[in-house]
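Missing here: one protein chain of the complex. Every other protein chain is in place.
What follows is chain A.
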Amino acid sequence: MSTEAPEAPKAPDARRGTLQSGKGRLADPIFKWTVGVCGTVVLVILALMVVRTTAEAWPVFAKEGFFGFLLGEEWDSGRSRTEITGTYGAWPFIYGTLVTSAIALAIALPLSIMIAVYLTHLAPSRLAKPLSYTVELLAAVPSVIFGLWGLHWFLPHVLRPFFDRLEAAMGWFFLFEGPVRGVGYLPAGIVLGIMILPIMTAIIREVVAVQPLEQQMAAYALGSTRWEVVTKVVLPASFSGIVAATMLGLGRALGETIAVLMLIGGSQSWGGSLFDTGSSMASHIAATFGEAAPETRTGLMAIGVALFLVTMVVNILARVIVWRLGQITGDSAV
């Protein structure tokens, strides 16, 4: 578009006279309202989600109290069809979700920053494109395949020997206390880390790639090495983007179900060693929902509401940061 051309007048205004008459004059408003109604479907679905699930879960919140439910350590499901007879405390599952997500972030955050820097500043230009493409493909692999692979290959062939050694070396530290059981918090967290790595890498790579070249050139001209340019110019400027990527990754990790379910072991205890088995909020819902009595389903619904609240807060914060950054789309892999 040439710069000096005056702004073209808005087309509909110029034709107002002909549009208001004729036998098709209702077509436009009808079309507008149709797509508008379709657009509001998203809002309706979200509103329904909040209202419907909260209403379903209300009896449990009413009995345990909101914080009593979140911090209660005992989950003793009842068998009643009509009333709440069991004790519902979600803390063991909240703990499992927090621990596995923390492990996943501890693995994925440093790796994804390093990969993003490698792809944008270090990789030979012939390699950079196919490599980032491949990393993004990793994001498309369904989580159930990660679970299968983690449970039947990665765990027995790689993690188990590694855990045994870790236990032998670090067993005095309470987080790495034996016995090594195989499934547990740590394997679930590690596989979760592999799963959120591509999403975080994709976003951080975009953020790092759009940093202004002039500043980097200026730093090089002052005699900086590449390492100094990356750590002192590029990464500080990318900070808020990295925070946003971390939160989107965290949102994913908090809500991931199947892979965690297959690797965490599914017990209802909490605390202690990272080798112990446990449950995350999502995995506990998926594992017990099928056989649960109606009142227990109410309890599971309440866990779902708590999970929804947490992921919403994390996601909205992340989106607000991403939106303020402006120029990145950020969801090539999301």
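In the analysis below, a residue touches a chain if its C-beta (ideal position, glycine included) is under 8 Å from a C-beta of that chain, and two chains touch if they have at least 3 such contacts; residues count from 1.
In this text, contacts and distances are computed from a predicted model.
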Among "Amino acid/amide ABC transporter membrane protein 1 (HAAT family)", "Phosphate transport system permease protein PstA", "Putrescine-binding periplasmic protein" or "Xanthine dehydrogenase", the UniProt name of the subunit that does not appear here: "Phosphate transport system permease protein PstA"
Candidates A:Thr257, A:Ser279 or A:Thr296 - the one touching the absent chain: A:Thr257
Chain not shown: contacting residue from A:Ala62, A:Ala106, A:Leu122 or A:Met217: A:Leu122
Sole residue of A:Leu151, A:Ala209 or A:Val243 that reaches the chain not shown, by the stated touch rule: A:Leu151
On chain A, residues whose C-beta touches the chain left out of the figure: 8, 11-12, 15, 18-19, 24, 27-28, 30-32, 34-36, 38-43, 45-46, 48-49, 52-53, 55-56, 110-111, 114-115, 117-119, 122-123, 131, 134-135, 137-138, 140-149, 151-154, 194, 197, 201, 223-228, 230, 248, 251-252, 254-258, 262, 282, 285-286, 289-290, 300-301, 304, 307-308, 311-312, 314-316, 318-319, 323, 329, 331, 334
